[in-house]
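In what follows, a single structure is set out as structure tokens and then discussed.
Yeah, one chain of the complex is gone here, protein chain that is, but the others are all in their spots.
Right after this comes subunit A.
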Amino acid sequence: MESTPTLPIPISYVSGRYLLFSVDAVTYLRREHNICGVLIGTLPQIPQQNVFLGLPLELMPEEARVLVDKDVACIVDEAKAHDGMRSLLEEDRRQYLRDLESQGQLAMRILADRKDQQREQSLKEIDEKKAKGLAAKAAKAAKAAADAQVAPESSPAPTEKEEPNSIFAGEDGTSSLSRTTGISTPAPQQALGITPTTSYPPLPHPVSASSQYLPKPEVPLSYPLFAHLHSRGYFLSPGLRFGCQYVAYPGDPLRFHSHFVVVSAEWDQEMDLMDIVNGGRLGTGVKKGFLLGGPQKRRDEVESEADRVDTVRTFSIEWAGM
């Protein structure tokens, strides 16, 4: 599963958003570059189901910028990249559709195999259980015979309720058939419908034309702090949930609680002390620290945003409890 997609990874720019459509790219960036993004895809049929979202993955401009600065990704104009769709040859189109169908059949076969395996596994378990039950019954019978004089009919044998009922829910017919014959009967196979999330088997990989890259993403003033924390190994996610700019996790958010609610400020940006009290209280209230930081240089003092990243200083603030 440790696959590395072709670098740089194309980030699709669609109406002001930075999106990723390839699951390989998403897992790679999360694994190797601490970039999580936010899944925003819903099911077309049930768009109001928004608890478990899927592809595409939306990246913050800061995340996209960090990746572009590291030469891991590039920004591609999604609409332009698909201009080639019209000039696709009819032959290529058919070939592609055939490919999709064979992929669907493959998926179907894998699925069927897995079902068979599961069935065999559970059958084996049942047989083992039964054998064990019989052995126990025999032992019990022997024991009962031994002290039949002392206590006749001590307990009813508990083997009757071992009939499988929950395991084969929904496919009782086939299971009983295969139990008697021992041969799995293949159902009439229909290829699964495959919906590809990326468009570059039929089209050439969008990265091939480097002249078509869009410029680096425009980032908010808080970018240097983002890049600084990212370079220190933190996973950063948008901070709206905690009333801050970013939430910083010391590792993958699936495994760690976050450490900081992060707020960025310019070096001479005047802030009310009350904001520090607010942030400190908020952080302490959710068992996090309040991290305040920013670059020492203004944008007009340096040539590129990267020069600001090196001058970032941060302060962690917690309620003192006194």
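Note that a residue touches a chain if its C-beta (ideal position, glycine included) is under 8 Å from a C-beta of that chain, and two chains touch if they have at least 3 such contacts; residues count from 1.
Here is the rule we go by: contacts and distances are computed from a predicted model.
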item	value
Choices "Anaphase-promoting complex subunit 11", "tRNA-splicing endonuclease subunit Sen15 domain-containing protein", "Translation initiation factor eIF-2B subunit beta" or "7533_t:CDS:1" - which one is the UniProt name of the chain not shown	"tRNA-splicing endonuclease subunit Sen15 domain-containing protein"
From A:Ala73, A:Ala248 or A:Val309, residue that would touch the chain that is not displayed	A:Ala248
Sole residue of A:Arg65, A:Arg119, A:Lys288 or A:Arg308 that reaches the chain not shown, by the stated touch rule	A:Lys288
Absent-chain contact - pick from A:Leu7, A:Leu97, A:Leu111 or A:Val277	A:Val277
Interface residues of subunit A (partner: the chain not displayed)	229, 232, 234, 248, 250, 259-260, 265-274, 276-277, 280, 283-284, 287-289, 291-294, 296, 313-322
